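Starting off with a structure, shown below.
And then subunit A:
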Amino acid sequence: MATVTLPKGNPRTKLLVTLVVALALPVILFGAVLVLATIAKPEPVAVFVREVLHHDPATWPFTGLVYGVAAGLLTFMILNFGAVVAAVTIWWEMRVSSRMQSRIGYNRVGAGGFFQWIADAVKLLLKEDLIPADADQLLFRAAPYFVFAGFGLIFVALPFGESVIAADLNVGIFYVTAVTALVVVGILLAGWSSNSKWALFGGMRSAAQVISYEIPAGLAVMVPILMAGTLSMQGIIRAQGAWPWQWFVFTNPAALVAFVIFFIAQLAESNRPPFDLPEAESELVAGYLAEYTAFRYAIFFLVEFGNVWIMSAIAVTLFFGGWQVPGVAAEAYEAARGAGALPAPAWWGLQVASMAVFFVKTFLVMNLVIWIRWTFPRIRVDQMMNLCWKYLVPGAFATFVATLLWQILVARVPVASTVSGVVLFVGALVALVQMLRLAKQNVEAGGDQVDLSNW
Partner candidate 1 sequence: MQITAELVCFWIFAIPLVVTALGVVVARSPVYAAMNLVAAFFFMAGLYVLLAAHLIAFMQILVYAGAVMVLFLFVIMLLSLDEEHPQRERRRAMQYVGVLGAVSLLAVLASAIARVPDAAMSTLAQPDRFGTVKAVGQVLYTEFLLPFEVTSLLLLVAIVGAVVVAKERI
Partner candidate 2 sequence: MVPVTWYLWLAAVLFTIGLSGVLLKRNALIVMMSVELMLNAANLTFLAFARQSGNIGGHAIAFFVIAVAAAEAAVGLAVVIAIYRTRGSVNVDEVRALRE
C-alpha cells in the first residue's frame, strides 16, 4: 500500500486559506447562478417591481429594464463560472497528471498550488500583447473573441440543476451544436491571420478535424434525442430516471456505443489529446496558438479547458441522467415550490441537491477526460481521419438505426429497457471493479509513494 509522507513544518495558515477559498468558490458561484437563474424570470421580476418598487409591472415602462439587468447579472455570473471552472480545471489536471507521472506538480502558490491559476492569469494579463508585424491586425485581434463567444454562448443552454438553466430552449442540444461552430471559425481565423506556416497548418488541421468529427458527434447525439423525443436539454434529462439503470447510456445497448462515439468525437472537437494535432508541439510549434501571447493566449487556453467542463456536462445531460436525484420524483419539485412568489425553502434544498448531483457526475466524466489525456499518445493525421470516417461515422449510423429499431420494436415492452439497464449497469460495475483491482495491483507492484512533504 502507498506510504504517505506528510509535509514538514506547519503551513497551517496556507492550508487554511486555500481550503476556505477552495470551498467558498464553488458555493459562491453555484449559489449565484442558482439565485440569479431563479429570479431572472418574468414572474419574479414582476413581483419585485410590484412589491419593492411599488409600480404596476404591466404599465410601468421600465419593467423590461429591470428584467434586462437581472438577465445581464445572470450572464455575468455564468461567464465567470465558465472562466473559474476552466482555471480550476487546469489546476486539477496538472495535479492529476503530476500524480500519474510521479512528478510534484503545482506546489508554489497556495497549498497544493491551488492559487496557481490566479498567478498565471495575472502573469498573462501583465505580459506584452504582441502582434506580429506581418499579421492581419484586425483578424488577429478578433479571432480570440470568436472562440470565446462560441464558448460563452453554450452556457445559455447548459443545465446546472432541476430549474437552474439560463434558457431551456426547445432546440437546446441543436443550439449547442450550432454555436460551437464559432469556435472553428475563430481557430481558422487565428491560424490564417497569424501569417505563419505553423499557425496556418494548425488552423487548417483543426478545421478539418472539427468539421469531420461533428458528423459522428451529431449522429450520436441523435440517439438520446430519439429516446427522449425532445431536443430540450431539460427534457432529455427528465426523460431519464435518477438511478443508474435508468440512464440512457444503459437502457439501450446502442446508446452505450453511441456514448463512446460521442465521447471520442467530443474529445476531437475540443482538440483534446490524443486529438491535439492542431497544436502538436513536436510538429507545429503550437499550431494556431504559435503567435499568440498574453491576454489573447489566455482566452484560447481558457476556452480549451472550459470545454472540458462543457463536454462533460453535455455527456452527463445526454447519457447519465443529468441532475436527477435518486428518490426524488419529478412531482416533488413542483410540490416543494409552494404557491408564493418566491419558492419555499424545501425547493431550494432540492435544487441544491440536483446541482450537487450534476456537479459530481460532471466531475467524474471530467476526470475521465483528464486520464485519457495523460494515458494515450497523440495519433497521426491520417489515423485521425481514418478513425472518423471509416469507423465512427458508420458506427454512429449503425447506432442510430439500431436505436430506431429498439424504440419501435423493443421499447414497447417497458420491461425491456429495465432489463437492459440492469444488465448493462452490472456489466459496467464489474468492469469498473476489475479496472480498480488492476490499478491497485499495478500501483503496489510499482511501490507507490504519496510524497506530501513538498506539497
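For this structure, a couple of remarks:
Criterion: a contact is a pair of C-beta atoms (placed from the backbone, for glycine too) under 8 Å apart; a residue touches a chain by one contact, two chains touch by 3 or more; residues count from 1.
In picking the candidates, the idea was that all candidates are chains of the complex that A comes from, given by their letters.
These numbers were taken from a predicted model, which means no experiment stands behind them.
For subunit A, the touching candidate in this complex, among 1 or 2, is 1. Considering their complex, residues 64, 136, 139, 142, 169-171, 174-175, 177-182, 184-185, 188-189, 191-192, 200, 203-204, 207-208, 211, 214, 231 of subunit A touch candidate 1.
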